[in-house]
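Below are the C-alpha coordinates for one structure; questions will follow.
As you look at this complex, bear in mind that one protein chain is not there, while each of the others sits in place.
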Amino acid sequence: MSDLSKIPIHTEKHAPEEARTNPLAGVFDELVRFAQSRSMYMLHYCTGCGAIELPPAMTSRFDMERLGIQPMVTPRQADILLVTGYVSVKTLKRIILTYEQMPSPKYVIGICSCTVNGGMYWQSYATAKKLSEYLPVDLYIAGCMPRPEAVIEGMRALMANIQSGETEPWKDYYQRYDYYLGNQQHLFGDNWQTPTDVIGQAQHYGLAGPETEGEHTRILQQYQQPLVAHKLRLK
Amino acid sequence: MTERELDTHLVTILRELESLEYRQTSPRRVRIDVTREALPGLLELLKGRASYVHLSAISCVDWIEDNEFELVYHLWSYESNHLVSAHTRIPRETARYISVYDLYKPAAFFERDIFEMFGVYFEGSPHMEKFILTEWDGPPPMRKDFDAEAYVQETFNWQSYHPDWLKELEEEGGGVAIRPEEVRR
Partner (left out) sequence: MRPENYQAQSHPPSNEYELFIGPNHPGIEGNYAFKLKLHGDVVLAGKADGGYLHRGFEKLMEGRLWIQNIALVPRICVPDPVPMEVTYSMAVEDLCGLEVPERAQWLRVLQLELSRIAAHLFTFGGHAATTGMYTTSYWGIADRDLILDLFEALTGGRVYHIFNIPGGTRRDVPPGFLEQVSQTLDYLESRLPDYDNLLFTNQVFITRAKDVGAMTQEQALEWGVTGPNLRATGLAFDVRRDDPYLVYEQLEFDVPTEAAGDAWARAMVRRAELKQSFRILRQVIERLPSIGGPVRAPIPNPLAWNVPAGETYARVESSKGELAYYAVSNGGDKPYRVHVRGPSSMHAVQVLEWLAEGARLEDVAQIMFSLDACPPEVDR
(Lines give C-alpha, C1' and ligand atoms only; values in the text may rest on other atoms or scores of the structure.)
Protein backbone atom coordinates (compact mmCIF):
# COMPACT_ATOMS: atom_id res chain seq x y z
CA MET A 1 0.00 0.00 0.00
CA SER A 2 1.35 3.39 -0.88
CA ASP A 3 1.38 6.30 1.51
CA LEU A 4 -1.97 7.99 1.50
CA SER A 5 -0.47 11.44 1.95
CA LYS A 6 1.25 11.09 -1.43
CA ILE A 7 -2.05 11.04 -3.25
CA PRO A 8 -2.58 14.46 -4.82
CA ILE A 9 -5.97 16.00 -4.30
CA HIS A 10 -7.97 15.61 -7.43
CA THR A 11 -10.30 18.41 -8.35
CA GLU A 12 -12.24 18.85 -11.52
CA LYS A 13 -13.02 22.29 -12.80
CA HIS A 14 -16.37 22.73 -14.38
CA ALA A 15 -16.54 24.52 -17.68
CA PRO A 16 -18.04 27.97 -17.16
CA GLU A 17 -21.57 28.22 -18.46
CA GLU A 18 -22.45 30.60 -21.19
CA ALA A 19 -22.83 34.12 -19.95
CA ARG A 20 -26.44 35.10 -19.45
CA THR A 21 -27.85 38.35 -20.61
CA ASN A 22 -29.81 39.17 -17.49
CA PRO A 23 -27.38 40.02 -14.65
CA LEU A 24 -30.01 39.19 -12.01
CA ALA A 25 -30.57 35.63 -13.28
CA GLY A 26 -27.45 34.34 -11.62
CA VAL A 27 -28.34 35.96 -8.32
CA PHE A 28 -31.78 34.43 -8.38
CA ASP A 29 -30.41 30.96 -9.19
CA GLU A 30 -27.99 31.25 -6.32
CA LEU A 31 -30.75 32.28 -3.96
CA VAL A 32 -32.86 29.31 -5.01
CA ARG A 33 -29.96 26.93 -4.51
CA PHE A 34 -29.19 28.44 -1.13
CA ALA A 35 -32.78 27.99 -0.04
CA GLN A 36 -32.88 24.46 -1.43
CA SER A 37 -29.74 23.42 0.36
CA ARG A 38 -31.11 24.59 3.69
CA SER A 39 -34.42 22.80 3.75
CA MET A 40 -33.60 19.19 3.20
CA TYR A 41 -36.40 16.77 3.79
CA MET A 42 -35.01 13.30 3.76
CA LEU A 43 -36.80 10.08 3.22
CA HIS A 44 -34.77 7.48 5.03
CA TYR A 45 -35.53 4.14 3.59
CA CYS A 46 -34.37 1.67 6.23
CA THR A 47 -33.03 -0.81 3.73
CA GLY A 48 -30.46 -2.25 6.07
CA CYS A 49 -28.25 -1.97 9.10
CA GLY A 50 -27.25 1.65 8.52
CA ALA A 51 -30.71 2.73 9.56
CA ILE A 52 -29.78 2.12 13.19
CA GLU A 53 -27.39 5.08 13.20
CA LEU A 54 -30.03 7.47 11.88
CA PRO A 55 -32.16 7.70 15.03
CA PRO A 56 -29.12 8.87 17.05
CA ALA A 57 -28.28 11.32 14.28
CA MET A 58 -31.81 12.69 14.29
CA THR A 59 -32.52 12.76 18.02
CA SER A 60 -31.21 14.68 20.98
CA ARG A 61 -27.57 13.76 20.89
CA PHE A 62 -26.48 14.66 17.37
CA ASP A 63 -29.60 16.55 16.36
CA MET A 64 -29.53 16.78 12.62
CA GLU A 65 -32.41 19.22 12.61
CA ARG A 66 -30.16 22.10 13.61
CA LEU A 67 -28.65 21.80 10.13
CA GLY A 68 -32.03 22.01 8.48
CA ILE A 69 -32.39 18.31 7.80
CA GLN A 70 -35.62 16.69 8.82
CA PRO A 71 -37.13 13.30 8.21
CA MET A 72 -40.10 13.27 5.88
CA VAL A 73 -42.61 10.50 5.76
CA THR A 74 -43.74 10.51 2.15
CA PRO A 75 -41.70 10.40 -1.04
CA ARG A 76 -43.87 13.06 -2.65
CA GLN A 77 -42.56 15.70 -0.26
CA ALA A 78 -38.99 14.53 0.14
CA ASP A 79 -35.78 15.90 -1.34
CA ILE A 80 -33.23 13.28 -0.32
CA LEU A 81 -33.58 9.55 -0.54
CA LEU A 82 -31.32 7.89 1.99
CA VAL A 83 -30.57 4.29 1.15
CA THR A 84 -29.26 3.03 4.44
CA GLY A 85 -27.45 -0.18 3.80
CA TYR A 86 -27.51 -3.28 1.65
CA VAL A 87 -30.24 -3.42 -0.91
CA SER A 88 -31.95 -6.72 -1.43
CA VAL A 89 -33.51 -7.25 -4.83
CA LYS A 90 -36.98 -7.13 -3.31
CA THR A 91 -36.18 -3.79 -1.67
CA LEU A 92 -34.55 -2.40 -4.78
CA LYS A 93 -37.84 -2.56 -6.64
CA ARG A 94 -39.46 -0.48 -3.91
CA ILE A 95 -36.56 1.96 -3.90
CA ILE A 96 -36.96 2.58 -7.60
CA LEU A 97 -40.71 3.03 -7.19
CA THR A 98 -40.05 5.47 -4.36
CA TYR A 99 -37.37 7.35 -6.24
CA GLU A 100 -39.52 7.83 -9.30
CA GLN A 101 -42.31 9.25 -7.16
CA MET A 102 -40.10 11.92 -5.64
CA PRO A 103 -40.30 15.36 -7.24
CA SER A 104 -37.21 16.83 -8.87
CA PRO A 105 -34.69 18.03 -7.90
CA LYS A 106 -33.98 14.93 -5.88
CA TYR A 107 -30.83 13.52 -4.39
CA VAL A 108 -29.78 10.03 -3.41
CA ILE A 109 -27.30 9.21 -0.68
CA GLY A 110 -25.99 5.68 -0.37
CA ILE A 111 -24.99 4.90 3.20
CA CYS A 112 -22.78 1.94 4.19
CA SER A 113 -20.27 0.02 2.16
CA CYS A 114 -22.91 -2.36 0.89
CA THR A 115 -24.47 0.25 -1.39
CA VAL A 116 -21.08 0.92 -2.95
CA ASN A 117 -20.08 -2.57 -3.91
CA GLY A 118 -22.08 -5.16 -2.01
CA GLY A 119 -19.93 -4.87 1.10
CA MET A 120 -19.65 -8.01 3.14
CA TYR A 121 -22.62 -9.53 1.34
CA TRP A 122 -20.73 -9.77 -1.93
CA GLN A 123 -21.52 -13.50 -2.19
CA SER A 124 -25.17 -13.05 -1.42
CA TYR A 125 -27.61 -14.06 -4.12
CA ALA A 126 -30.25 -11.76 -2.68
CA THR A 127 -28.60 -8.33 -2.56
CA ALA A 128 -27.85 -5.94 -5.40
CA LYS A 129 -24.25 -4.80 -5.43
CA LYS A 130 -23.85 -1.38 -7.06
CA LEU A 131 -26.66 1.00 -6.26
CA SER A 132 -25.43 3.49 -8.86
CA GLU A 133 -26.29 1.01 -11.61
CA TYR A 134 -29.97 1.34 -10.86
CA LEU A 135 -30.27 4.91 -9.62
CA PRO A 136 -28.09 8.00 -9.96
CA VAL A 137 -26.34 8.36 -6.62
CA ASP A 138 -25.12 11.78 -5.50
CA LEU A 139 -22.98 10.74 -2.61
CA TYR A 140 -21.81 7.63 -0.87
CA ILE A 141 -21.07 7.56 2.83
CA ALA A 142 -18.86 4.53 3.29
CA GLY A 143 -18.37 2.64 6.50
CA CYS A 144 -19.86 -0.37 8.18
CA MET A 145 -21.76 1.39 9.47
CA PRO A 146 -20.91 5.11 9.24
CA ARG A 147 -21.17 6.92 12.55
CA PRO A 148 -23.76 9.66 13.01
CA GLU A 149 -21.01 12.24 12.60
CA ALA A 150 -20.15 10.74 9.24
CA VAL A 151 -23.79 10.79 8.21
CA ILE A 152 -24.06 14.44 9.16
CA GLU A 153 -20.78 15.21 7.43
CA GLY A 154 -22.10 13.56 4.29
CA MET A 155 -25.28 15.61 4.52
CA ARG A 156 -23.26 18.78 4.83
CA ALA A 157 -21.20 17.83 1.79
CA LEU A 158 -24.42 17.32 -0.13
CA MET A 159 -25.73 20.68 1.05
CA ALA A 160 -22.54 22.38 -0.09
CA ASN A 161 -22.80 20.65 -3.45
CA ILE A 162 -26.41 21.72 -3.85
CA GLN A 163 -25.56 25.29 -3.00
CA SER A 164 -22.74 25.41 -5.50
CA GLY A 165 -24.93 23.70 -8.08
CA GLU A 166 -22.48 20.87 -8.60
CA THR A 167 -24.65 17.88 -7.98
CA GLU A 168 -27.32 17.13 -10.50
CA PRO A 169 -27.35 13.39 -11.08
CA TRP A 170 -31.13 13.37 -11.01
CA LYS A 171 -30.99 14.83 -14.50
CA ASP A 172 -28.88 11.87 -15.46
CA TYR A 173 -31.79 9.56 -14.72
CA TYR A 174 -33.85 11.31 -17.38
CA GLN A 175 -31.01 11.73 -19.81
CA ARG A 176 -29.77 8.15 -19.60
CA TYR A 177 -32.97 6.39 -18.63
CA ASP A 178 -32.26 3.59 -21.08
CA TYR A 179 -29.08 2.63 -19.22
CA TYR A 180 -30.73 2.53 -15.81
CA LEU A 181 -33.77 0.72 -17.14
CA GLY A 182 -31.53 -1.83 -18.81
CA ASN A 183 -29.83 -2.66 -15.51
CA GLN A 184 -33.20 -2.86 -13.79
CA GLN A 185 -34.52 -5.19 -16.45
CA HIS A 186 -31.42 -7.36 -16.17
CA LEU A 187 -32.22 -7.94 -12.51
CA PHE A 188 -36.02 -7.93 -12.45
CA GLY A 189 -36.83 -9.42 -15.83
CA ASP A 190 -38.10 -7.90 -19.04
CA ASN A 191 -41.63 -7.34 -17.80
CA TRP A 192 -40.46 -4.82 -15.17
CA GLN A 193 -42.47 -1.61 -15.17
CA THR A 194 -43.24 1.21 -12.78
CA PRO A 195 -46.32 3.42 -12.64
CA THR A 196 -44.25 6.52 -13.40
CA ASP A 197 -43.86 7.61 -17.01
CA VAL A 198 -40.21 8.61 -16.87
CA ILE A 199 -39.91 9.26 -20.61
CA GLY A 200 -42.93 11.55 -20.52
CA GLN A 201 -41.45 13.42 -17.56
CA ALA A 202 -38.12 13.77 -19.31
CA GLN A 203 -39.82 15.28 -22.33
CA HIS A 204 -41.86 17.56 -20.10
CA TYR A 205 -38.81 18.89 -18.29
CA GLY A 206 -36.88 19.19 -21.55
CA LEU A 207 -34.28 16.74 -20.30
CA ALA A 208 -34.82 14.02 -22.87
CA GLY A 209 -31.57 13.25 -24.59
CA PRO A 210 -30.37 10.77 -27.19
CA GLU A 211 -29.93 8.09 -24.49
CA THR A 212 -33.31 8.53 -22.88
CA GLU A 213 -34.88 6.02 -25.20
CA GLY A 214 -33.24 2.94 -26.58
CA GLU A 215 -33.52 -0.79 -26.81
CA HIS A 216 -34.54 -1.20 -23.17
CA THR A 217 -37.33 1.34 -23.31
CA ARG A 218 -38.61 -0.47 -26.38
CA ILE A 219 -38.76 -3.65 -24.30
CA LEU A 220 -40.61 -1.69 -21.63
CA GLN A 221 -43.21 -0.47 -24.13
CA GLN A 222 -43.58 -3.98 -25.47
CA TYR A 223 -44.40 -5.40 -22.04
CA GLN A 224 -46.15 -2.39 -20.57
CA GLN A 225 -49.62 -3.20 -19.44
CA PRO A 226 -52.25 -1.06 -17.85
CA LEU A 227 -51.93 -1.24 -14.10
CA VAL A 228 -54.55 -3.31 -12.38
CA ALA A 229 -55.48 -3.41 -8.74
CA HIS A 230 -53.33 -5.84 -6.81
CA LYS A 231 -55.30 -8.91 -5.82
CA LEU A 232 -54.86 -9.68 -2.15
CA ARG A 233 -55.82 -13.01 -0.80
CA LEU A 234 -56.46 -12.24 2.83
CA LYS A 235 -58.97 -14.33 4.64
CA MET B 1 -23.31 -28.65 37.15
CA THR B 2 -25.00 -31.81 38.36
CA GLU B 3 -26.34 -34.30 35.92
CA ARG B 4 -30.09 -33.97 36.05
CA GLU B 5 -32.37 -36.91 35.76
CA LEU B 6 -34.43 -37.09 32.64
CA ASP B 7 -37.98 -36.63 33.69
CA THR B 8 -39.93 -39.82 34.06
CA HIS B 9 -42.69 -38.91 31.63
CA LEU B 10 -40.20 -38.49 28.86
CA VAL B 11 -38.43 -41.76 29.59
CA THR B 12 -41.73 -43.68 29.75
CA ILE B 13 -42.75 -42.33 26.38
CA LEU B 14 -39.41 -42.99 24.79
CA ARG B 15 -39.43 -46.57 26.09
CA GLU B 16 -42.98 -47.13 24.81
CA LEU B 17 -42.13 -46.25 21.26
CA GLU B 18 -40.21 -48.53 18.99
CA SER B 19 -37.92 -47.51 16.18
CA LEU B 20 -36.25 -44.65 17.97
CA GLU B 21 -32.95 -44.03 19.66
CA TYR B 22 -32.35 -41.43 22.30
CA ARG B 23 -29.38 -40.20 24.20
CA GLN B 24 -28.69 -37.35 26.53
CA THR B 25 -26.04 -35.13 24.98
CA SER B 26 -25.72 -32.65 27.84
CA PRO B 27 -27.59 -32.05 31.12
CA ARG B 28 -30.56 -30.38 29.47
CA ARG B 29 -30.35 -31.65 25.90
CA VAL B 30 -31.77 -34.90 24.57
CA ARG B 31 -31.27 -36.15 21.06
CA ILE B 32 -33.82 -38.49 19.54
CA ASP B 33 -33.42 -40.21 16.20
CA VAL B 34 -36.67 -41.40 14.80
CA THR B 35 -38.01 -42.73 11.53
CA ARG B 36 -40.06 -40.36 9.43
CA GLU B 37 -43.21 -42.44 9.92
CA ALA B 38 -42.97 -42.32 13.71
CA LEU B 39 -42.09 -38.63 14.15
CA PRO B 40 -45.60 -37.09 14.15
CA GLY B 41 -46.75 -39.67 16.70
CA LEU B 42 -43.72 -38.95 18.86
CA LEU B 43 -44.38 -35.21 18.80
CA GLU B 44 -48.01 -35.79 19.72
CA LEU B 45 -46.98 -37.85 22.73
CA LEU B 46 -44.30 -35.37 23.74
CA LYS B 47 -46.76 -32.52 23.65
CA GLY B 48 -49.71 -34.31 25.13
CA ARG B 49 -48.08 -36.34 27.86
CA ALA B 50 -44.68 -34.87 28.60
CA SER B 51 -45.36 -31.11 28.55
CA TYR B 52 -43.14 -30.32 25.56
CA VAL B 53 -45.41 -27.48 24.49
CA HIS B 54 -42.86 -25.12 22.97
CA LEU B 55 -41.61 -25.78 19.45
CA SER B 56 -38.41 -23.77 19.45
CA ALA B 57 -37.49 -24.35 15.83
CA ILE B 58 -37.53 -26.74 12.91
CA SER B 59 -34.15 -26.95 11.20
CA CYS B 60 -33.45 -28.53 7.87
CA VAL B 61 -30.06 -29.86 6.77
CA ASP B 62 -29.30 -30.85 3.21
CA TRP B 63 -27.17 -34.01 3.26
CA ILE B 64 -26.58 -34.07 -0.44
CA GLU B 65 -24.16 -37.00 -0.35
CA ASP B 66 -26.71 -39.21 1.38
CA ASN B 67 -29.40 -37.79 -0.90
CA GLU B 68 -31.49 -36.90 2.14
CA PHE B 69 -32.87 -33.93 4.00
CA GLU B 70 -32.60 -34.02 7.77
CA LEU B 71 -35.41 -32.35 9.68
CA VAL B 72 -34.76 -31.45 13.30
CA TYR B 73 -37.60 -30.50 15.63
CA HIS B 74 -36.40 -28.66 18.72
CA LEU B 75 -38.91 -28.93 21.57
CA TRP B 76 -38.70 -27.31 24.97
CA SER B 77 -40.55 -28.21 28.13
CA TYR B 78 -41.31 -25.35 30.48
CA GLU B 79 -41.84 -27.86 33.29
CA SER B 80 -38.86 -30.17 33.15
CA ASN B 81 -36.56 -27.64 31.44
CA HIS B 82 -35.25 -30.05 28.84
CA LEU B 83 -34.71 -29.48 25.17
CA VAL B 84 -35.50 -32.45 22.98
CA SER B 85 -34.20 -32.47 19.42
CA ALA B 86 -36.02 -35.00 17.28
CA HIS B 87 -34.07 -35.87 14.14
CA THR B 88 -35.56 -37.54 11.12
CA ARG B 89 -34.53 -37.95 7.51
CA ILE B 90 -36.59 -37.71 4.37
CA PRO B 91 -35.52 -38.57 0.81
CA ARG B 92 -34.24 -35.66 -1.23
CA GLU B 93 -36.07 -36.49 -4.46
CA THR B 94 -39.62 -36.45 -3.17
CA ALA B 95 -38.93 -33.69 -0.61
CA ARG B 96 -42.38 -33.99 0.94
CA TYR B 97 -43.32 -34.37 4.54
CA ILE B 98 -46.26 -33.93 6.87
CA SER B 99 -46.93 -30.65 8.61
CA VAL B 100 -47.12 -30.56 12.38
CA TYR B 101 -49.12 -27.32 12.36
CA ASP B 102 -52.08 -28.99 14.03
CA LEU B 103 -49.83 -29.75 17.02
CA TYR B 104 -47.60 -26.71 17.06
CA LYS B 105 -48.70 -23.37 15.65
CA PRO B 106 -45.12 -22.02 15.30
CA ALA B 107 -44.47 -24.80 12.80
CA ALA B 108 -46.23 -22.79 10.08
CA PHE B 109 -43.41 -20.25 9.94
CA PHE B 110 -40.58 -22.76 9.97
CA GLU B 111 -42.26 -25.04 7.45
CA ARG B 112 -42.79 -22.14 5.08
CA ASP B 113 -39.16 -21.15 5.56
CA ILE B 114 -37.94 -24.67 4.73
CA PHE B 115 -40.32 -24.78 1.77
CA GLU B 116 -38.78 -21.63 0.36
CA MET B 117 -35.16 -22.32 1.17
CA PHE B 118 -34.99 -26.08 0.55
CA GLY B 119 -38.08 -26.81 -1.50
CA VAL B 120 -39.51 -29.33 0.97
CA TYR B 121 -43.29 -29.40 0.71
CA PHE B 122 -45.19 -29.91 3.94
CA GLU B 123 -48.62 -31.39 3.45
CA GLY B 124 -51.26 -29.73 5.55
CA SER B 125 -49.19 -26.64 6.35
CA PRO B 126 -51.33 -23.51 6.03
CA HIS B 127 -48.96 -21.21 4.13
CA MET B 128 -47.16 -23.21 1.47
CA GLU B 129 -46.37 -20.11 -0.55
CA LYS B 130 -43.48 -17.71 -0.86
CA PHE B 131 -42.87 -15.22 1.91
CA ILE B 132 -39.26 -14.09 1.88
CA LEU B 133 -38.26 -15.03 -1.66
CA THR B 134 -41.27 -13.64 -3.50
CA GLU B 135 -39.05 -12.06 -6.13
CA TRP B 136 -36.81 -15.08 -6.59
CA ASP B 137 -37.21 -17.38 -9.58
CA GLY B 138 -34.20 -19.63 -9.13
CA PRO B 139 -33.90 -22.95 -7.35
CA PRO B 140 -34.33 -23.14 -3.55
CA PRO B 141 -31.17 -21.29 -2.54
CA MET B 142 -30.23 -23.18 0.60
CA ARG B 143 -29.82 -26.46 -1.27
CA LYS B 144 -26.19 -27.47 -1.44
CA ASP B 145 -26.25 -27.79 -5.22
CA PHE B 146 -27.09 -24.11 -5.67
CA ASP B 147 -23.83 -22.22 -6.06
CA ALA B 148 -24.54 -18.72 -4.79
CA GLU B 149 -21.13 -17.37 -5.69
CA ALA B 150 -21.38 -18.46 -9.32
CA TYR B 151 -24.85 -16.94 -9.52
CA VAL B 152 -23.57 -13.65 -8.09
CA GLN B 153 -20.64 -13.50 -10.49
CA GLU B 154 -22.84 -13.95 -13.52
CA THR B 155 -25.65 -11.65 -12.37
CA PHE B 156 -23.98 -8.63 -10.82
CA ASN B 157 -21.25 -6.22 -11.86
CA TRP B 158 -18.61 -4.91 -9.53
CA GLN B 159 -17.37 -1.44 -8.89
CA SER B 160 -14.16 -0.95 -10.82
CA TYR B 161 -11.17 -1.34 -8.56
CA HIS B 162 -9.04 0.57 -11.01
CA PRO B 163 -11.13 3.43 -12.30
CA ASP B 164 -9.89 6.10 -14.68
CA TRP B 165 -9.45 8.79 -12.05
CA LEU B 166 -7.13 6.49 -10.14
CA LYS B 167 -5.04 5.92 -13.25
CA GLU B 168 -4.60 9.66 -13.57
CA LEU B 169 -3.49 9.84 -9.97
CA GLU B 170 -1.03 7.05 -10.52
CA GLU B 171 0.50 8.89 -13.44
CA GLU B 172 1.15 11.74 -11.07
CA GLY B 173 2.86 9.38 -8.66
CA GLY B 174 0.03 8.61 -6.19
CA GLY B 175 -2.60 5.93 -6.03
CA VAL B 176 -3.54 2.86 -4.10
CA ALA B 177 -1.71 -0.36 -4.73
CA ILE B 178 -3.83 -3.48 -5.05
CA ARG B 179 -1.93 -6.71 -5.25
CA PRO B 180 -2.94 -8.87 -8.22
CA GLU B 181 -4.20 -11.69 -6.01
CA GLU B 182 -6.56 -9.30 -4.22
CA VAL B 183 -8.33 -8.18 -7.37
CA ARG B 184 -11.81 -9.63 -7.37
CA ARG B 185 -12.80 -10.92 -10.76
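Every chain is named by a letter (A and B) in the order it is written, and numbering of its residues begins at 1.
One rule holds for everything that comes next: a residue touches a chain if its C-beta (ideal position, glycine included) is under 8 Å from a C-beta of that chain, and two chains touch if they have at least 3 such contacts.
Keep in mind that this is a model prediction, so the values were computed, not measured.
Although one chain is hidden here, its contacts on chain B can still be listed: residues 26, 28-29, 53-57, 59-62, 72, 74, 76, 78, 81, 83, 85, 104-106, 108-110, 113, 117, 131-135, 141-142, 146, 148-149.
Mapped onto chain A, contacts with the missing chain fall at residues 43, 45-49, 51-53, 55-56, 59-61, 71, 73, 75, 86, 88, 90-91, 94, 98, 120-121, 123-127, 144-145, 147, 195-197, 200, 224-229, 232, 234-235.
What we mean here is this: only the chains that are shown with their structure count from here on.
On chain B, the positions that touch chain A within their shared complex are 133-138, 141, 146, 148-149, 151-152, 155-159, 165, 168-169, 172-177, 184.
Note for the complex: chain A touches chain B at residues 1-2, 6-8, 10, 89-90, 93, 116-118, 122-126, 128-130, 133, 186-189.
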